[in-house]
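Missing here is one protein chain; the remaining ones are kept as they sit in the complex.
As written, the chain order gives the labels A, B, C, D and E, with residue 1 at the start of each chain.
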Amino acid sequence: MSDKQKSGLVVTAHPGDFVWRAGGAIALHAKMGYRMKIVCFSFGERGESQGAWKQPGMTMEQCKAGRRAEAEAAAAILGAEIEFFDSGDYPLNFTDGMMDRLIDIYREVNPSFVLTHAVRDPYNVDHPKASAIAQEARIVAQAAGHKPGPSGVTYTAPQVFQFEPHQPEQCDFKPNRILNITEVWDTKWKAFQELPAQRHLWDYYERVALNRGMQGGRNSGKAMKYGEAYQTIFPDAVEVLA
Amino acid sequence: MSDKQKSGLVVTAHPGDFVWRAGGAIALHAKMGYRMKIVCFSFGERGESQGAWKQPGMTMEQCKAGRRAEAEAAAAILGAEIEFFDSGDYPLNFTDGMMDRLIDIYREVNPSFVLTHAVRDPYNVDHPKASAIAQEARIVAQAAGHKPGPSGVTYTAPQVFQFEPHQPEQCDFKPNRILNITEVWDTKWKAFQELPAQRHLWDYYERVALNRGMQGGRNSGKAMKYGEAYQTIFPDAVEVLA
Amino acid sequence: MSDKQKSGLVVTAHPGDFVWRAGGAIALHAKMGYRMKIVCFSFGERGESQGAWKQPGMTMEQCKAGRRAEAEAAAAILGAEIEFFDSGDYPLNFTDGMMDRLIDIYREVNPSFVLTHAVRDPYNVDHPKASAIAQEARIVAQAAGHKPGPSGVTYTAPQVFQFEPHQPEQCDFKPNRILNITEVWDTKWKAFQELPAQRHLWDYYERVALNRGMQGGRNSGKAMKYGEAYQTIFPDAVEVLA
Amino acid sequence: MSDKQKSGLVVTAHPGDFVWRAGGAIALHAKMGYRMKIVCFSFGERGESQGAWKQPGMTMEQCKAGRRAEAEAAAAILGAEIEFFDSGDYPLNFTDGMMDRLIDIYREVNPSFVLTHAVRDPYNVDHPKASAIAQEARIVAQAAGHKPGPSGVTYTAPQVFQFEPHQPEQCDFKPNRILNITEVWDTKWKAFQELPAQRHLWDYYERVALNRGMQGGRNSGKAMKYGEAYQTIFPDAVEVLA
Amino acid sequence: MSDKQKSGLVVTAHPGDFVWRAGGAIALHAKMGYRMKIVCFSFGERGESQGAWKQPGMTMEQCKAGRRAEAEAAAAILGAEIEFFDSGDYPLNFTDGMMDRLIDIYREVNPSFVLTHAVRDPYNVDHPKASAIAQEARIVAQAAGHKPGPSGVTYTAPQVFQFEPHQPEQCDFKPNRILNITEVWDTKWKAFQELPAQRHLWDYYERVALNRGMQGGRNSGKAMKYGEAYQTIFPDAVEVLA
Partner (left out) sequence: MSDKQKSGLVVTAHPGDFVWRAGGAIALHAKMGYRMKIVCFSFGERGESQGAWKQPGMTMEQCKAGRRAEAEAAAAILGAEIEFFDSGDYPLNFTDGMMDRLIDIYREVNPSFVLTHAVRDPYNVDHPKASAIAQEARIVAQAAGHKPGPSGVTYTAPQVFQFEPHQPEQCDFKPNRILNITEVWDTKWKAFQELPAQRHLWDYYERVALNRGMQGGRNSGKAMKYGEAYQTIFPDAVEVLA
């Protein structure tokens, strides 16, 4: 694997999710040369576009187009590809065809890690569902009998990192990794600016990053200015402890 | 820190614990050049010497001497220093003086990681107590007002890895690291042979190592023959995800 | 909000549920002037009508009509409106149309609180499903893009109170509110009498109410004769602690 | 019930599951005269037939036929009936008709116990789904209004025993029963031999059985050579404690 | 073991505990011929004698004597021996000598089961402490090096059954056994009458017994009038599942 480009996959329900919760990891790994791919199921058009719907005459297509443009701009800033499934939101209407496509993406990208939602979130039905879908596709991509072919499948199921939900304790989120995103903070902040309708969240997530950074420093004894918190699902196989 | 020798600290209640549960990690890091230091509170003389007490005329001093000799031989094979506190077992009678010494050891060794018992174990009162002591000393060693001196304290509190208890699920043990100990398995097995009275456990823990190895391979997609399972207590501050 | 009538919404899978588990809360808030509305998904016709099915010649329609009559009578005694979805039971066959209607109800009633089943119940598949549906509708009702209209949406997602399942510990139910229902106990008991086929449960739930009452008194230091236990899902935003 | 033949039901997603995880319980109770019936939802044709798909020209039908033959041979050795639902795997495509059949089987077999998958398994989406289906059918079989008939229903919902998943701690599996399978170990081992493509798992599960056996002995003070671990879902009603 | 009298040990902090929470199990096993021994650490003289302290001129010795007399009478009715440690209560002041005596009792009684408090109880500091002591003594009694003697130790550590706390959910109590105490209910009720100062608890615990009985019946499909709920700590090694 050493001479291949490494990659990471991000699976989210709505556009804002990958910016607020995983923008640092995306920018950081992109900067390190990873291929970063975001799969964004919906445009957040019904449930996460309160601003848009206050505009007179707004239509669903306009709303979706607006959110898509923002998300594409943010992904570009972070250095990632983005693919939309247009699944609808609140709730996600995830079809068999979308699952089939997502499995193909897992095999094609063959990521070193997946970033997705926490498995529980009582505030948002789309988040745990997207997390479950990300995990199901990750598993089915391993099945030798799924689209068996002459070349065989070289895919390996990667570690899953749950990113931080809005109210972490209520989602039983208990981070076991704090990623140092200091060197890409400016990029993450720049990506925020593509989401002008959620201006109040810019500051909220800057505070989250600063406080996670201070926690990261407390856990390691080495200062960290900005951090992002993650929780893995599987044990890591390691060659050294620390 | 890069030009300093790295080190690891192992804190156990009884001699067998560091052999069965952490022998691979000790041997592996010793081989990598880490200074490995074991603090063993008791000789397991009351609660873990069933064989000895079947011998007619056995005394407490004889029993302790025998267990000490075994443990020293096993530690030597694994490549570690060992220090006994002679705290007694079943239960541990841990004094303030022992705590003071343990704190000094933390500061002196300044380890990159600590290995100790799981925080719960309904089968053994000494194990969770030893774990709690290891954690208390780790914390107090940070206190600037504990033995303040001219040079200041450069100690940083390390990550704590709980090693695998005998019946892991009953201890709420959920491993999040599987360490590949394949290259030091022979050393671990050789250390087993210093504990002849527990011959039946040699095979038990070989099976544990083989099964943890297979699990390690399943989690990473890369074969692992022998493994040791660990569970961390704190988040890791990291610079890359995977 | 002060000059508007307050309201509460109850979402249950079967008719008996709102009587045994939430009858006190319904009667109490109705008495205080709240508009209380019950949405009852099924008539419990398949899974909770053992008595009916012992009668020779019983048909599904007869069974449903009987359970509906009982439930309407009980709701009337408690002072609540009731709406049936006729979803079927064991399992619930909940359609998109029903979800749409439930979301409308949330917006129309705009309740201060929702009462529904616990999120887990290994004895009954309909209960956790009804709870999940109640929560999904509560969330989607917030979505500005769901049926956007000229007047905007004034709905606020309310706190969710899980009511007590039949075997609470097995459902991981851990109450954090005990509601004093002493002053409406007679009304709750009267509602029991509309469910003559479950005579044995009258006494069971009287004992539950008496024991929860004694627990309520122990927790507050103020005597409580009859109580109902609830567990909230979300934090409460408060202006004073106690 | 004393003069009736007792019975047990096993509900699994794939063929290997009942061999590795429950083969001892099946053989033991069969030997004691219980009617043992296995319901196997799929042939594991997509997700658990890596070996088959390495053979050139393999087709889905061939793969299924091969896995069926193996499973039938293994079931015969264990002394059990087996019924396949051909639901597909990765994921299970479980239809209403299959649920109807499974409910009938519960009523017909009227088992003293059910063996099925753990309720959680992050490695395999089919396992928790099969467990949930087994539990739903167990519950609906109690419903008097489900296929009501002249003779009434005499079925009683049995205890559910979750069998051991591949990586038990990751599935939150905490065994509370260790079944002594020593006297049928040879039979279980013989059944393994019907699964030649998974030769490496023979040894893995022999190690599991030996280690569970030693744990069983530690918990009871009575030696046990081979054991199988189970976790119940419901309390047991008992006439004596121990 | 078949020709030896079986025995059970009950370890409680205060006198009322064994009556309300375990009186049925004590009476039932005594009736079956088990030697039943109760160790009661304190007389509940400070924390559970509110009635006594309302009497003018009450002294500690009077209070203790009164509680002792009640407890001895209740134990006699239940068919059990009772031994008091006079440890004090609120909090227990448990000495090394008491621990030594308790370990001797474990070895002498060699019980098939131990009944004690739940491991957590936020309402009462003595209960979890008594539970922890009961478990520590149970473990140390296994240590070959504790009072080693010519005859060796034949003691086997028994299963621990936690009995039901006053507010079970708040103590994370999740019963996995419901013992049918119907045939000794009259005896348990008669024992209640030796505790006249707690008249209000007679009815409370009668309701608990009736409701646990109904739950027992629901879990087994076999009617149970009065039940007592227990939660085990260790897995059971078994020869048959159900």
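FYI, a contact is a pair of C-beta atoms (placed from the backbone, for glycine too) under 8 Å apart; a residue touches a chain by one contact, two chains touch by 3 or more.
Given the structure is predicted, the values throughout are model-derived calculations rather than measurements.
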Chains in view that touch the one left out, judged over the entire complex: A, B, C, E
Residue among C:T12, C:S49, C:S87 or C:N180 that touches the chain left out of view: C:N180
Residue of C:F113, C:F192 or C:Y205 touching the missing chain in the full complex: C:F113
Hidden partner interface residues of subunit A, rising order: 123, 166-170, 172-175, 200, 203-204, 207-208, 210-211, 214-215, 218
Residue ranges of subunit E at the interface with the undisplayed chain: 45-47, 49-50, 52-54, 58, 60, 63, 89-91, 122-125, 170
Missing-partner contacts on subunit B, residue numbers: 135-136, 139-140, 142-146, 148, 152, 233-235
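Here, only the chains that are shown with their structure count from here on.
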Any chain that touches subunit D and subunit A: B, C
Partner chains that subunit B and subunit C have in common: A, D, E
Chain pair with the higher count of C-beta pairs in contact (A-C, A-B): A-B
Selected pair, out of C-E, B-D or A-C, that shares over half of its residue contact pairs with A-D: A-C
Geometric centre: closest chain by C-alpha means: D
Length of the line joining the C-alpha centres of subunit B and subunit E, rounded to whole Å: 37
Rounded Å distance between subunit A and subunit E, as computed from the means of their C-alpha atoms: 53
Where subunit E touches two or more other chains, by residue: 175, 215, 234-235
Chain-level touch network, classified as line, ring, star, complete or other: other
Interchain contacts (touch definition) - all pairs: A-B, A-C, A-D, B-D, B-E, C-D, C-E, D-E
